[in-house]
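Omission of a single protein chain aside, the complex is shown with its protein chains in their original locations.
And then subunit A:
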Amino acid sequence: MPVKNLNIKNYIYKFSIFNFKCTFAKNFWNLKLDTDLIMIISNKPVQYLLVTLLALTSSVNFASTPVDSVSVKHETVESVEASHAEASGHEENVGHKIEEEFNASDLINSHIGDSHDFHIADWDGHPVSFSLPVILWTKNGLEIFSSAKFHHDNTGEHIVDINGQKLVRYKEIIFYADKFETMTAEERDNGAFAFDARPLDFSITKNVFSMLMSAIILFFLFFAVARSYKKNPNAPKGLAGFLEPLVTFVRDEIAVPNIGTKKAGKYMPYLLTIFFFIWINNLIGLIPFFPFSSNLTGNIYFTFVMAFITFIVTTLSGNKSYWGHIFNTPGVPVWLAPIMIPVEIIGMLTKPFALMIRLFANITAGHIIILSLVSLIFIFKSIAVGPVAGAFVLFMSVLEMLVAALQAYVFTLLSALFIGQAVEEHDHH
């Protein structure tokens, strides 16, 4: 399949930038984030959205003393060159010029990864973030608290006492403090799967929050469209006029050619849901400010679940001839079955596996490229690089918008293809 080959080339190209490591004073980054914050706070609709959508249990919190006066704003200008208060550095003296190495790799990793706080901007050297609820299943049961308790710490130094349990956070993973002490650096870095050293983490992370938001937006969007059909039985207009061609596109270009007219209707809701869900989350990831900017569709766990659901749907839809092809491939001698059956079962699993990797790699690679281009400004320590990098970022962003739609299309198309293979009637034997 030509599409596949193209993608693999893409990955190789994009991942070459992944390894790109560089260092530079982090403080210039603050300049950009400060302007982001000012833009957000002066933007009332965004603020309104912020309050309505996110006023669940969380609150915007500042790393140290609340910033509430004009004089503080004045200081911000001075602190443009001040040190970036890393999660660990919130207790350091702000305003002192500490030259820190700018590490593009760390920056990129922190932006494409998941986190317990929704980082909005750095203000006066302190990270300003939206604290999301931390939900843990500890040895003593369920614990729910705000991620603000960690005080932006991600180094495992700040110990949080939750009902007598000592917890630390290291690189967005929450460990039991006593177990964390005994771990080596390597064990700590691979802590995501050290289930004995940490409580189960069901936190509403940045990605979960973003997913919830996208689901709510999509639901209201399509609910409004569905309602408009009741009022207006004529040709669609407005929102329905915009979204209906997309719905009919999924039906006529994805579902019907791959599944067949007769059975396509049954799978249409699923295909439409994944198409729009992946697409909107791809797009949300491209918007570079709060409450967007999460890298949900570029997260391997998310793509794993989506691919797994397609796998479940495919497996449950499998008809007699589908299973017949797996356990008793027509035209193959019976004595080959010990080889054929494992091969066919691996074939069943590689299809959703490819789905998972394709979406993850495409979206993550796009984010890495854009962040790398932005990092160039700080690596070269020159404002002259700005317009050049900006032009490239603009180009990449436009390209990523195409990729956002394309990957949603490809994911849906391949899901439809796999389902189509499972429900296909083989009447030639």
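One rule holds for everything that comes next: a residue touches a chain if its C-beta (ideal position, glycine included) is under 8 Å from a C-beta of that chain, and two chains touch if they have at least 3 such contacts; residues count from 1.
Heads up, the rule we're going with is that contacts and distances are computed from a predicted model.
Asker: Report the protein name recorded by UniProt for the chain absent from the figure; options are "Signal recognition particle protein", "ATP synthase subunit b", "Anti-sigma-W factor RsiW" or "ABC transporter permease".
Answerer: Not shown, but named in UniProt as "ATP synthase subunit b".
Asker: Which listed residue, A:Val168, A:Met183 or A:Met211, touches the chain dropped from view?
Answerer: A:Met211
Asker: Since one chain isn't shown, list which residues of subunit A touch it in the complete complex.
Answerer: Against the missing chain, subunit A presents residues 109-110, 112-115, 171-174, 190, 192-193, 198, 200-205, 207-208, 211-212, 215, 218-219, 222-223, 225-227, 229-230, 233, 235, 244, 247-248, 251, 265, 268-270, 272-273, 277, 299-302, 304-306, 309, 364.
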